[in-house]
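One protein chain is absent from this view; the other protein chains keep their places.
Moving on, here comes subunit A:
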Amino acid sequence: MKCHSEEIGMTEFSGKKRVLLMGNPNVGKSVIFSALTNKAVMTANYAGTTVSAYKGNLIGVDDIEVIDVPGIYSLDATSEAEMAAVKMYEEKTDLVVCVLDATNLERNLKLGLELRKKQCPVIYLLNMCDIAERKGIRIDKKKLEERLQAPVIPTVAVRRAGFQRLFLLIKKYLKDPGSYPYSINASFTTSIEEISYIAESVQERIEPQPSKIDRWEKWTLQPLTGVPIALIVVILSLGFVVGVGKAIRAVLLLPLLNNYYVPFVESLAGLLVSDESMIYQILVGEFGVLIKGIEWPFALILPYVILFYIVLSILEDSGYLPRLGVLIDGVFKKIGLHGGSVIPVTMGYGCAVPAIIGTRASSSRKERIIIASLVTLAVPCIAQTGAFIALLGDHSILLLFAIFLVSFFIMFISGTILNRKISGVLEPTLIEVPNLLMPSKQALWRKVWMRTKHFMIEAEIPMIIGILVAALTIETGVLNYFSVILEPVVVSWLGLPPEASVALVLGVIRRELAVLPLLGMDLTVNQMFVGALIALLYLPCMSVFFVLIKEFRIRIAATITAATIILAFLVGGLVNQLLRLFGGLL
């Protein structure tokens, strides 16, 4: 996930002391990083949230920097992530803060012991103590300190419990490395037997009464209950985003816009320039920047963006997504993906950029390319979905469903083809199923705010540029040229009115701009459906294109892009011809 702290390269040096925050995936490192540095980074309840390292200064101390290292299982350097982490470790490390998951101590100890065996001092955090308690796991901190020959601090990262001591120790050990009171002798081993021995000797388990959440952990995994739950989750999520979004727009945003804002800017523009002039049209005309530049991003798209990110954040933080991944792994295999890929695909319904970056956690390059292609091609981002809701949903909710059905169908077909065509085999599935957690309210709002802010920054400027381009091309008559050139395609093959070519032009800038211009065009139902279909498949937006280049190089980025254009016109045209043959949708 893109975010606001600095993503670091491997060879960056500063004169500062360096604290490496290391540990297995999904143990709470990023939550701890945020607490130590006051920097916002993405956190979520599944392995592989952080895919590149982030750095920040320890709060209030300028010469100590903390680095959030992507989660790894050992220092064996068998995976790319591990190699990167080892390299980072060897580059410069003054202190390691190793985060252990108290609910899964034995597995966490492997990396834990390996880190202790190295020369650098280590502070251990025993995190998720609240969940350990829920599961009836008790860990003897004193004994663990003895076995590890290092300080151990029990923490509950989401509640920031235990952090005071951590701050203190970090400052103390870095100021005076001699004050680290422990040392290990030559017989210190990291063997499996030693790990099991330590884990067993410091832990005590009692079987607690299964809590409600423990029961949900079972139900969400068992197919008999899990499949209905999955369906309900999808329907509820959709219903929440579409229903509440429409209500907010109808009750609040549209009245505000139409009754107050539009008359206001119109009279304002009328005061400044004559309402016959081109400038007036560009400001408040059909594609007036002052009107559409506010209406489209804020009144039309933003409600859906916020609502979707609320849903996504709940799904992420609860740990439900990997469970869904386990359930549908068998189906996903057929299109060359692991069940775990349900995570980047779901993220793609928000925005393709973090989804594509998130594929770094996937096991193979083949899988990464398939996910990136599918998300770019057939998964509408939330901004585009918002535009679909305005175009189709206001007409008939069935049309909206139809578009999503077609999108699933195309994903399935293209996935199957890509799976055959791209060389390489799929590694066997191995999914770590996280504990189900109750998402914390603060974490949720922080994430929703982070993503919404990002959307506003990322979307508003291109959208205004797009609207300006539209206004200019229409007002200056340039659009007529385009329309003439594109006419055989747009009118004869796709069955759309000639002015719809403006959507195709704008769609280059952002995905939703391939839909929004259709709103005011008085289209028939058939035309709406075809237009939406083309927009769905058509070009990735600029930012996605650049991410594709960054992650896969230009050749693959260009291939994916070309495929999207060809498919959009092919499928759009075919559907149009079919609808004509069979008399249309209505």
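We adopt the following convention: a contact is a pair of C-beta atoms (placed from the backbone, for glycine too) under 8 Å apart; a residue touches a chain by one contact, two chains touch by 3 or more; residues count from 1.
Operating definition for what follows: contacts and distances are computed from a predicted model.
The chain absent from the displayed complex carries the UniProt protein name "Ferrous iron transport protein A", chosen from "Lactate utilisation protein B (LutB)", "Ferrous iron transport protein A", "(2Fe-2S)-binding protein" or "Phenylalanine--tRNA ligase alpha subunit".
Considering A:Asp63, A:Glu90, A:Glu200 or A:Glu487, the position touching the chain not shown turns out to be A:Glu200 (whole complex).
Note that of A:Thr429, A:Thr452, A:Asn480 or A:Thr559, the residue touching the chain absent from this view is A:Thr429. Of the listed positions A:Ser74, A:Ser237 or A:Thr564, the one in contact with the omitted chain in the full complex is A:Ser74.
Check A:Val61, A:Cys120, A:Ala161 or A:Leu221 against the missing chain and you find that the one touching it is A:Leu221.
Contact with the chain not shown here comes from a single listed residue; of A:Ser30, A:Asn104 or A:Ser407, that residue is A:Asn104. The chain that is not drawn here is touched, among residues A:Val251, A:Val331, A:Val478 or A:Leu578, by A:Val331.
Of the residues in subunit A, those that touch the hidden partner chain are 73-74, 76, 78-79, 103-104, 106-107, 110, 135, 137, 192, 196, 199-200, 205, 217, 221-223, 325-331, 333, 339, 363, 427-433.
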